[in-house]
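Here's a slice of the assembly, chains where they normally sit.
Chains: A and B, in written order; residue numbering restarts at 1 for each.
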Amino acid sequence: MPLTPEAQAEIADARATPRPTLRAVSEGMEAHLYTAHPVLDHGFVRVIDYMGDDSAIVQAARVSYGAGTKHVSNDEGLIRYLMRHWHSTPFEMCEVKFHVKLPVFVARQWIRHRTANVNEYSARYSILDREFYIPAPENLAAQSTVNNQGRGAVLEGEEAARVLELLKSDAGRAYDNYEAMLSQDGQQGLARELARMNLPANIYTQWYWKVDLHNLFHFLRLRADAHAQYEIRVYAELMCKLVADWVPLAYAAFADYRMGGVNLSAKGLEVIRRRLAGEDVTQETSGMSKGEWREFEGVFG
Amino acid sequence: MPLTPEAQAEIADARATPRPTLRAVSEGMEAHLYTAHPVLDHGFVRVIDYMGDDSAIVQAARVSYGAGTKHVSNDEGLIRYLMRHWHSTPFEMCEVKFHVKLPVFVARQWIRHRTANVNEYSARYSILDREFYIPAPENLAAQSTVNNQGRGAVLEGEEAARVLELLKSDAGRAYDNYEAMLSQDGQQGLARELARMNLPANIYTQWYWKVDLHNLFHFLRLRADAHAQYEIRVYAELMCKLVADWVPLAYAAFADYRMGGVNLSAKGLEVIRRRLAGEDVTQETSGMSKGEWREFEGVFG
């Protein structure tokens, strides 16, 4: 369980004391506020704050387009229109702040999304906890033999046992020695900013991460995708559920146009048109490379 | 008065219906929500939404610095420490959304601040109102004779009257002809996206502008500064008051370290040290150019 009793009491306390506000309120998101949703073995995602709801998107769009939006009959239709036509600025009018606990190697991938605000726990100032990500047996995958960045079959038997044992013992020893180097018991104690270098990338860190809805959608499209690494995908998938409760209309449009949709190249579009016209198109006559054709066939069969 | 009776009724309605929330609430900002604060002759600033308060800054800093922040005795001290040492990320954890009505030439200067989200009323979709900024007589300034981007004395007498008459009549005629070109009465009517090109830069536009507190402070430092053009400065000055009510501790630190402070160059620092040691330093012995020395003397006398 990722939270201490003290932390849980603090959350219960925060959740017990609603206050009046004149701001837009999303009931779906209020129900999630502060609660730690577990992810992986020691991680979590908590919503700390949010700004706006589906109506805020519509309201911003109507400021932009003025009377031009009146012909769209309702909020859902307008939100779908905005998403379909890449009008991203109204979605930027919503903002959300998460508290996330995650392994360092996941954090390193996550931070590449630059259009967000971050406050990370600093191992320069403070001492990290002894918490490491150790994959569950069903997630202990072999290297893919066809894809440089992918996973193959699940490891089994002795190999799996050996890997788990190595991950656990190396993490444990690294942390023991981190503590030994820091210790001021009978010695000076190494500076924290140096001692941290001994810790492996599966140690947990935590941060506050604040982002607008447009950029969050971009993050989710890439990280909740089937090609994303499992360990970041589970965070993205959980966040998808939170966003669906926060802005249900916007999330539904995102699910239809981005997550469930595909991008068709000019060549791909031409192949579809020819096929719809009854022509039998093969890789050789498609103009695509073998790799592209394989991906194309993966979608259209 | 900048708002129609309908708009005022809508604001009164929004302000009459508080709802419970579990989020951080700033009482000072709740009191401002939705109210249109007038600026210039037809402009306004309204707070539409906000996220966070002084405590949210402190909370984010404590996530970052962990136990490292415990020795700072209170929130005010920690916020001042963060501001003094350019720890900007905790201030990014607060966000605010304004509805602003402003002349186009002010909007053009404002939009240069890129780290914000904007939804502007589109004259491509919709028709602009007949509202133009006409300076009050006391703001009708002559070109500075010493500063290329500054103002000199206030225009007086016939010259002032002539300028006001020209601004009013040109704006009026431009708008009449805008309407005449758009009209579909007995003719096709020019496309809105083309007709707008006839409108002068003192016509009012409006937008939603959303920004985090760190970047808002950066905006305010530059635009509430005495060297900023009067017509944008009045917006910034009003926003300073709103921010002071929203996050009083952060604003006080900003006022002390940024607005009221100065940047001293290495040369300037050396001059101060020599003077404090009793030496009489002149421009010639300061190592500064005449322009720098004039600015330096302006601060230290």
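Quick notes
Convention: contacts are C-beta pairs under 8 Å (C-beta built on N, C-alpha and C of every residue); 3 or more make two chains touch, one makes a residue touch a chain.
As the structure is a prediction and not an experimental result, all values here were calculated from the model.
Shown are 2 identical chains; the number of copies across the whole complex in this structure file is 4.
Here is the rule we use: only the chains that are shown with their structure count from here on.
Inter-chain spacing, taken between the CA centroids of chain A and chain B, is 35 Å.
Of all the residues in chain B, the ones that touch chain A in their complex are 14-15, 17-25, 30, 33-34, 49-52, 56, 60-61, 63-69, 89-90, 92-93, 95, 97, 99, 117-122, 125-127, 206-208, 210, 212.
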